[in-house]
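Have a look at the structure below before the remarks.
All protein chains of the complex are present and in place, except for one that has been dropped.
And now, chain A:
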Amino acid sequence: MKFLQDFFDKLKPFVEKGGKYEKYHTLYEGHRTIVFAPDLTTGKKGSQVKDAVDLKRMMFTVIIAMIPCLLFGMWNVGHQHFLATGADAELIDKILIGALKVVPIIIVSYAVGLGVEFVFCVIRQHPVSEGFLVTGLLIPLVMPATIPLWQVALATVFAVVIGKEAFGGTGMNILNVALVARAFLYFAYPTAISGEVWTYLGDAAPVAAYSGATPLAIAASTVGNPGATPVVDLLNDSWSAGIYDFWNMFLGIMPGSIGETSTLMCLIGAAILVLTGVGSWKIIVAVFAGAYSMGLIFNLVGLNEFMLMPAQYHWVIGGLAFGAVFMATDPVTASQTETGKWIYGFLIGLLTVLIRVFNPAYPEGIMLAILLMNVFAPLIDYYVVQANKKRRLQRATV
C-alpha cells in the first residue's frame, strides 16, 4: 500500500498549515484515516495502550447488522412488485427490480449526506465523523421504495443540517438523525410517505382486488367503527392470501418501508449488535416488552377491535422491530445510563402502541415514539444520575 501512502504524502503539503488548500485539511485527514488507521500514539502520561476499537469500527458493526434487512428489503421490493402486478418472476428478477429501486436511494442518501458533512467539516474545521456511515443506510431503509429521489436528498440535507450539525455534530445531536429525515418527509410531503405508497408498481397495473393498505392501516380502520370485524380476521382476509398472516408478517414478506418489514431480519441484526456489544440489549428487550405490555392493557380495555388485537401482533406489524433494534439503540440519542435504558426502551414500546391505536392519521407509531423519547432521554438520565448523587449524599456523615 506504499503507493497510496505516497499519494497522500504528496497531497499533504497542500493541505498542511500554510499550504494552498489549508482549509481542506479536515477533508484530507478524513479520507486518509479511512484508507489508513492513523499513526497517532498515546501521550507520555496516562494509558500507554488503547483498546483496538474505535468509532469507525463501531459504526461499521451497525452497518453489518443492517445488511440482512437491506438484502431482504431489496428482494421484498421486487417480490411485492410482482405480487401486486400478478406477474411471474424468478428470484433474480425480484432482486433486480428491488436493487433498481433501492440502490439509487442509498446512493443519493450517502452522496448528499456525506456532501453536507464535508461542507460542514471545512466550514467549521471539525474532523469528518463516522456518524453518517450508519445514518446513510438507515435513511433508505425507512423509506418506501416509491419515494422520489429528490425528496430523499432534501430529507437528508434537512436531517444532517438541522438534526445534527445544528447541535454540533455526531455525539451532540438530540434526535435520531435518520428519523429526522423521515419525520421531515412525513410533515413536508405526507402523500409520498403515507397511504398506499408501500408497493412499487411501476407502469404495470395491479391485480384485481389489490389493496396497498399495510396491516397497520387495516388495523387502524377498525377504530371508530363499532361492529367491525376483528383485526386478525381482517388481516387474514387481505387481497393476497396469507400476506398478513402472523408468521408471514414476522418474516416480513409484505409491503412496507424498504428495510423494516421483516422482524426476523431485525432480530438477526439485533443478535449482531448485542453479541458485538455495540447495541444495548436492554433497550431492545425493553421496547418489545413495552409494546407487549401496552398491547395487553389495551386487550383488557377493549374499546375497539384494534385494542383487542393480540398483543404479539404489535411486534410484527409496522416498523416496531426495526425501530427497536436500529433506531432506539442509537447510543447518542438514547438514554445513557443502564437503568435509564430500561425506562427509555419500555416507554418507546408503550408509546408506539399508544400512538398506533389513538392516532388514526398516522398509524405507524414507532417513529414518533422514538423521537419523543429522544427528547426525554436526558431527563430520564438526569433522574438516574440524581439518584446516584442522592446515594452518595446519604452516605456522607457531615
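Here, a residue touches a chain if its C-beta (ideal position, glycine included) is under 8 Å from a C-beta of that chain, and two chains touch if they have at least 3 such contacts; residues count from 1.
Everything below uses one rule, namely that contacts and distances are computed from a predicted model.
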*Would you kindly match the missing chain to its UniProt protein name, picking from "AzlD family protein", "Na(+)-translocating NADH-quinone reductase subunit A", "Bidirectional hydrogenase complex protein HoxU" or "sn-glycerol-3-phosphate transport system permease protein UgpA"?*
"Na(+)-translocating NADH-quinone reductase subunit A"
*Contact residue for the chain not shown (choose from A:80, A:109 or A:129)*: A:129
_One chain is left out of this view; which of A:211, A:293, A:312 or A:336 touches it in the full complex?_
A:336
*Which listed residue, A:135, A:170, A:199 or A:261, touches the chain dropped from view?*
A:170
*Hidden partner interface residues of chain A, rising order*: 1, 4-5, 33-58, 60-61, 64, 127, 129-131, 169-172, 272, 275-278, 280, 331-332, 334-338, 341, 385, 388-389, 391-393, 395-398
